[in-house]
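All protein chains but one are shown at their positions in the complex.
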Amino acid sequence: MAAQWRVSNGQREWLVTVDGTSVTVEGVDGEFVVMPRPDGRWSITHADQVSTASAARADQSIWTEMDGAGTEWQAHPASSRARHRVVDDSIRSPMSATVVSVHVTAGSAVAEGDPLVVVEAMKMEMPLRAPSACVVKAVHCQVGELVQPTTVLVELE
Amino acid sequence: MAAQWRVSNGQREWLVTVDGTSVTVEGVDGEFVVMPRPDGRWSITHADQVSTASAARADQSIWTEMDGAGTEWQAHPASSRARHRVVDDSIRSPMSATVVSVHVTAGSAVAEGDPLVVVEAMKMEMPLRAPSACVVKAVHCQVGELVQPTTVLVELE
Amino acid sequence: MMRRVLIANRGEIALRIIRACREMGIRTVAVYSEADADAPHVMAAHDAVPIGPPAAAASYLNVPAILDAASRTEADAIHPGYGFLSEHAGFARRCEDRGLMFIGPPSPVIERMGSKTAARAAVAQAGVPVVPGNTPKSQEAADVLDSLARVGYPALLKASAGGGGKGMRIVRTEAEAAEAIDAARREADRAFADGTLYVERLIERPRHIEVQVLADGHGSTVHLFERDCTLQRRHQKVIEESPGPTVTPALRERITQAAVAACRAVGYVNAGTIEFLVSGEDFYFLEMNTRLQVEHPVTEAVTGIDLVRAQLLVASGERLPFRQEDLTMRGAAVECRVYAEDPSANFLPQTGLLLRYREPQGPGVRVDAGVREGQEITVHYDPMVAKVITSGETRDIAWARAALALRGFEILGLRHNIPFLLALLGHPDVRAGRIHTRFIEEHLADFTAPAGDDAALAQVALAAVMADAAMSGSASPGRAGETATGIDPWSTFGPVAW
Partner (left out) sequence: MMRRVLIANRGEIALRIIRACREMGIRTVAVYSEADADAPHVMAAHDAVPIGPPAAAASYLNVPAILDAASRTEADAIHPGYGFLSEHAGFARRCEDRGLMFIGPPSPVIERMGSKTAARAAVAQAGVPVVPGNTPKSQEAADVLDSLARVGYPALLKASAGGGGKGMRIVRTEAEAAEAIDAARREADRAFADGTLYVERLIERPRHIEVQVLADGHGSTVHLFERDCTLQRRHQKVIEESPGPTVTPALRERITQAAVAACRAVGYVNAGTIEFLVSGEDFYFLEMNTRLQVEHPVTEAVTGIDLVRAQLLVASGERLPFRQEDLTMRGAAVECRVYAEDPSANFLPQTGLLLRYREPQGPGVRVDAGVREGQEITVHYDPMVAKVITSGETRDIAWARAALALRGFEILGLRHNIPFLLALLGHPDVRAGRIHTRFIEEHLADFTAPAGDDAALAQVALAAVMADAAMSGSASPGRAGETATGIDPWSTFGPVAW
């Protein structure tokens, strides 16, 4: 029984129909035949070209690897309403990190590229910059705090 | 809840009590603490000595490996009546093999060590010899036949 | 010979040292932070001792805990690996004071070479060329500015206690100076608890070439030729090789002799590396690393010498088992450092679970790693996942082998730099050796192009199949008969909640 999936790498999304080992991708001619190999990898055949890839499922995503290059994918049933990337006006740390310095307060007017907060992880400093000219609505972190990718550090208007 | 097992390597048998990770072996002082390691191997602690081993279950047995040496074990609940090794008077091939020659017929009297049948596997000839002086009761194979370890080739009286 | 070595480190280098010890019949003690209780180096050692919480400052830099672990396990020697306490003179001294062999040079040598200014002075006196530089009269900003002006722009601000690019800033004009001084000092302070800065002339477009040395306590000092470590990103080495593709026999002779002279001048003992900036046939002393280097395997590949074994012998008071004339450089070797990082996002370190991790293997391929499938790469330590070292009769063979090995390296569950490394290995300027230390920075876009559409589409199809199977809870859509052998990819991980 065929099922439709929306598959995204965070930059682009594809509409994919899966029917057993046969897969079609909207806008692409021909079917992809996806078969497991005895060595735990996968073969994908399309237009007489066979490629080999690895795949693994994480909690919230799927990882694939081909020729040393890995990609993380989000897949949702095409009927689902969930969206993959929520674009909001919040600044978050890209990873678990410590706040090294805070350069703005609520009400600060900033230009595009201005540093808002600097965080440090794995001995590296990373400035988090304003995506565009705007006004800071609220600051939710302080120097020395350990923050997660889910933590909103700064809200913009 | 503790359970008792009879564990045999085909040459010797031990009576073993298992209670979670704690194991005692009849006739041996002290407990063995058996714990899985994160790398998929096992640590076994006994009398302050820690050893590391691998283990895997096959259909009818358990294999363990320590310092490169592997052993196959049979384990049965101590209450079970099954015996591990049925000593009978049948000659079987030790492995999948082809019969190369048959040296006896029903009624042949043979001395200990006399070749009964020669089989070949992996390009090697293996003579199957009489375990003791006796008379051949029946021969169940012929030259060129592919035989399995379960096939009785010769019955002795 | 020592009997029991405590390895004050983690990851691939701890495993490397444990292997060398085991080959020599020496027992090993691992130490580990709370984050590393299940780590491969803990599994590999004879004994293992917990030394504190995940933060390095509380564990792998925790001198009292490590010394306590050594005495509790009756270790008679400590190998510091690289990073962490490996160039910490105070730690080496405390080992010496307790009668523990410190597997490295004597603490006064670490101390002297650990100060960039003292090291420069020491080797300059031995006739080794140094980069023209200036030590500020005081660490006041005005005095640092004055030093910059004396050396002339473009100049380089460096942390006196530094290493690994921490606390280093290029200053092209006076206008940039104030901010650069602040940033460099802050970084140096945090990395080394010492914000002291000094100033050097910036050598434009240099190569980074270093010489491996070994010295015993009986007066023998030898070099093991050079490594070219010019390919760097954010002042961290990415690809290293030996021999240096642009090093002429004449330059090799001069630079290796300079390295040996520098070692002798400071009374160096054990393994060490003299780093040089090279411009044409000119070279300048940069710094000495008084420890084993990350990239030591390329030297091992071309010389056939086991450097860790040599360290253990020398620390035990034995003579080096070879003389300079016994040492040869044969063939070529290259090391690619696989980092959990995103090259397209300024090399941002990445964390994640190694969902699948399979190392490449084969003749001429060596992988030094300290991770295993199922392990989590955390925020606490260096993001290097593995080193892939390949060697062969010629540089071309070693490089072809490197590309093949990297393409066959399966790492799923986090972003890493293998595509970036492959792009570097294939770049015509890199292949031809036409590079300098800022080459990656200047050509970054060449190395971070996304994969082609065909590769992407095949993986889109595969991802959809994986999602579909998880949803329907089905077994493998293909060869259903194979699930019992544990090789069915579907069985690798449990069902996913969508």
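A few remarks follow.
Order of writing sets the labels: A, B and C. Residues in every chain begin at 1.
We adopt the following convention: a contact is a pair of C-beta atoms (placed from the backbone, for glycine too) under 8 Å apart; a residue touches a chain by one contact, two chains touch by 3 or more.
Source: prediction; values computed, not measured.
Within the whole complex, touches from the chain that is not shown fall on A, B, C.
For the chain left out of this panel, the touching residue among C:129, C:217 or C:331 is C:331. Hidden from this view is one chain, which touches chain A at 37-39, 41. Against the chain not displayed here, chain B makes contact via residues 3, 5, 7, 9, 14, 16, 18, 20-21, 23, 25, 28, 32, 34-36, 38-42, 44, 46, 49, 51, 53-60, 62-73, 75-77, 94-97, 120-126. Although one chain is not shown, part of chain C still touches it, namely residues 16, 19, 22-25, 297, 300, 304-306, 309, 321-322, 328, 330-331, 353, 359, 361-364, 366-368, 372-374, 391-393, 397, 400-401, 404, 482-487, 491-494.
Throughout what follows, only the chains that are shown with their structure count from here on.
One inter-chain figure worth recording: chain A and chain B are separated by 54 Å, centre to centre, where each centre is the mean of the chain's CA atoms.
One inter-chain figure worth recording: chain B and chain C are separated by 50 Å, centre to centre, where each centre is the mean of the chain's CA atoms. Residue numbers of chain B whose C-beta contacts span two or more other chains: none are found. The multi-chain contact residues of chain C, meaning those touching 2 or more other chains, do not exist; every residue touches at most one other chain.
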